[in-house]
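Encoded as structure tokens, here's the structure I'll be asking about.
Excluded from the complex is one protein chain; the other protein chains are retained at their positions.
All chains are identified by letter, namely A and B, in their written order; residue positions are counted from 1 within each chain.
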Amino acid sequence: MNNTDIVKQSLKKRYFKERLFKTMGMLSIVTAILFLLLLLTDIFTKAWPAFIQTRVELTVDLNEADLGIDAQSDEQAIMSADFRKPIRAALLNTFPEVTKRKQKRELYSLTSMGAEFQLRDMVIENPQLIGTQQTIQFMADDDVDAVIKGTIDRLLPESDRRVKNDKLGWIETLEASGQITTGFNWHFFAAGDSREPEMAGIKGAILGSLYTLLVTLALSFPVAVAAAIYLEEFAPKNRFIDFIEININNLAAVPSIVFGLLGLAVFINFFSMPRSAPIVGGIVLSLMTLPTIIIASRSAIKAVPPSLREAALGLGASKMQSVFHHVLPAALPGILTGTIIGMAQALGETAPLLMIGMVAFIVDIPQSVTDPSTVLPIQVFLWADSPERGFLEKTSAAIMVLLFFLIAMNAIAIYLRKKFEKKW
Amino acid sequence: MNEAVLNGLNEPTMKVQSNRETEDSLNIEYTDTVGQPLCDDPKISTRNVDVFYADNQAIHDVSLDIGAHQVIALIGPSGCGKSTYLRTLNRMNDTIDICRVKGQILLDGHDIYQKKQDPVLLRARVGMVFQKPNPFPKSIYDNVAYGPRIHGLTRNKAELDDLVEDSLIKAGLFQEVKDRLHAPGTGLSGGQQQRLCIARTIAVQPEVILMDEPASALDPIATAKIEELINELKENFTIVIVTHSMQQAARVSQRTAYFHMGRLIEVGETDQIFTNPSHELTEKYITGRFG
């Protein structure tokens, strides 16, 4: 038997292995893709109800006697008036058969705790409403919301159902009379955090993220670009520079939570900076994103051809002038791309911010970088931890908002790279 | 043997035009090339070979026979397509996505670009030695044993040992490395590395060995050893060698083919080509007017 025959004989088995190996490679990729799809669909399906708000339409009688104020009252007086009364009266009007105290309490919980504030804000805006009858769409309670969206199954036996038969009956009556309406949940984007799922919004977290990122950008961009310029263009070859480079590479791989410990020990305890504030969060995140931006900026600067530098130097420009007038502008698109990617990383970062107290429950919307606030990923974390069923959809919705910002940032980065990509 | 298995499954990027079903028709008239491109007892015969890289044609209509048990040298200025042509002979070009081959290439009368031809089997029969020595980062022994192992050429350790020793002896390397067979192959000198690569190729016992400028990265003494080796190897193998050195071609080959701009200009007995070239371009090249 000659060699050719031996090889031929071995081929069947070898090609089987070949196909097996290739299939394994393909399966690996498919696994990753499937997981991504699974994750996204899971979150999307959980999130959509959060973007829809359920409202209960009631006709309230804003008579002066009940409220104890009139059209001439000042804001202070209106603020302290009891707006629960007209809403409760309206509910009792709709369901006159309810008389027992316990049942009444159940009835009152058809509308959200936020309904009275909704009414109050309307009256403050227009005091002329006092003394009139108004038909208003009030925010529904999260249980009503859940029934309407089907997250609470009406067909379950009463004992397994969160919403009992009485309440379900009222909801169905309201539904039949067209008093329950749904619409896009603007409130979600206009409010701060709350203990009540239907009242909670992410405006506070979005602004907190914005302030934090602004601080991060303001600190990390100039420093990173300066460091990259120095290391690429001016640094001599010596041990100190080697040490800097080792440090940068190593910092890029240090767990983010360690940066949080740094922030806690140095900025909060040693420098007594405010806890939970975007300014501290921004500083910590900028230390964390520095290596990313430095590394990206360095490769952008490295990609600028030496001929450009030489042309400037040949005209008698100093090294500094050639760098700042020619190299830096040419490298800027690459640097910006790296910066946006670094910022996207910072936007999604959670752990270090937990350490510096941005995990507090904060209702107020932050007005400046020193106000206590939270950020989007931490809002996700907080809501995910919350036992209330209604927060599940809020969490998923917050994740969608977070992903939206991340995708937008990455899209900008890709656009910049495509637009300014130069082949030297 | 199952036909489907032989379908070249391991070459997903193959872009070879292979819609031909027959492999016997050699009825192509040849006119362009000067000299004797064809011979009586060809091991490999190529007819009207065109090679394209995407839209650039690198080889134009080359027809050449390679006789059994002889050394044929391919010479020509750099970029003339001699390496590209060489790589079509064992389908190494398949590894390049954008490469397409047209025409017929027959090994022992069978078209190697035919669909059912298996490139793995082909390369076991037509071995290749590359320009830069490329030993695997393994021991000397494992380098040589690699081919026999993957092809299952030996039945046991003793046979494999014998085959490795035999190949190293044939490659003229055994005396130098017999005490350190398990030292890494990358630790050898450049010339030794190249002989190791030749030993590695011999170990598979191919019928044809393709050599792509095997001595171009070596010093003169190592080069002399390789040339000596080629002279010995021609007893058992058919050798196609690409070289940029005319002296080397003159020293090692029986026939010489001159390539120019992707065309085969002239083929003949090596003595005749170097003493009495027929084509003007060949003459200009061997007298050093360009190249």
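Convention: contacts are C-beta pairs under 8 Å (C-beta built on N, C-alpha and C of every residue); 3 or more make two chains touch, one makes a residue touch a chain.
Just so we're on the same page, contacts and distances are computed from a predicted model.
Asks: Write down which listed name, "Phosphate transport system permease protein", "Glycine--tRNA ligase alpha subunit", "Carbohydrate ABC transporter ATP-binding protein, CUT1 family" or "Fumarate reductase/succinate dehydrogenase flavoprotein subunit", is the UniProt protein name of the chain that is not shown.
Replies: Options "Phosphate transport system permease protein", "Glycine--tRNA ligase alpha subunit", "Carbohydrate ABC transporter ATP-binding protein, CUT1 family" or "Fumarate reductase/succinate dehydrogenase flavoprotein subunit" narrow down to "Phosphate transport system permease protein" for the missing chain.
Asks: Of the residues A:71, A:124 or A:226, I need the one that contacts the missing chain.
Replies: A:226
Asks: Touching the left-out chain: which of B:124, B:140 or B:250?
Replies: Hidden-chain contact among the options goes to B:124.
Asks: Among A:52, A:235 or A:313, which one is in touch with the chain left out?
Replies: That would be A:235, which touches the missing chain.
Asks: Out of A:87, A:152, A:312 or A:344, which residue would touch the omitted chain in the full complex?
Replies: From the options A:87, A:152, A:312 or A:344, the contact with the absent chain belongs to A:344.
Asks: I'm checking contacts with the chain that's been left out. Which of A:9, A:93, A:247 or A:307 qualifies?
Replies: Within the whole complex, the residue contacting the unshown chain is A:247.
Asks: Which parts of subunit A are in contact with the chain that was left out?
Replies: Touching the missing chain: residues 7, 14-15, 17-18, 21-22, 24-29, 31-33, 35-36, 39, 42-43, 222-224, 226-227, 229-231, 234-235, 243-244, 246-251, 253-259, 261-262, 264-266, 269, 272, 287, 290-291, 294, 316, 318-320, 344, 347-351, 354-355, 357, 359, 377-378, 380-381, 384-385, 392, 395-396, 399, 402-403, 406, 410.
Asks: Using the touch rule from the top, list residues of subunit B that touch the missing partner.
Replies: 10, 12-13, 90, 92, 95, 97, 120-125, 127-128, 130, 132, 134-138, 146-147, 150-151, 197, 200-201, 204
Note that in this section only the chains that are shown with their structure count from here on.
Asks: Between subunit A and subunit B, tell me the centre distance in angstrom, where each centre is the average of that chain's C-alpha atoms.
Replies: Each chain reduced to its C-alpha mean, subunit A and subunit B end up 62 Å apart.
Asks: What residues on subunit A touch subunit B, complex-wise?
Replies: Subunit A residues touching subunit B: 3-4, 6-12, 14-15, 18-19.
Asks: Taking the touch rule as given, give the residues of subunit B at its contact with subunit A in the complex, in rising order.
Replies: Touch residues, subunit B against subunit A: 1-2, 5-6, 9-10, 118, 120-121, 124-125, 150-153, 204-205.
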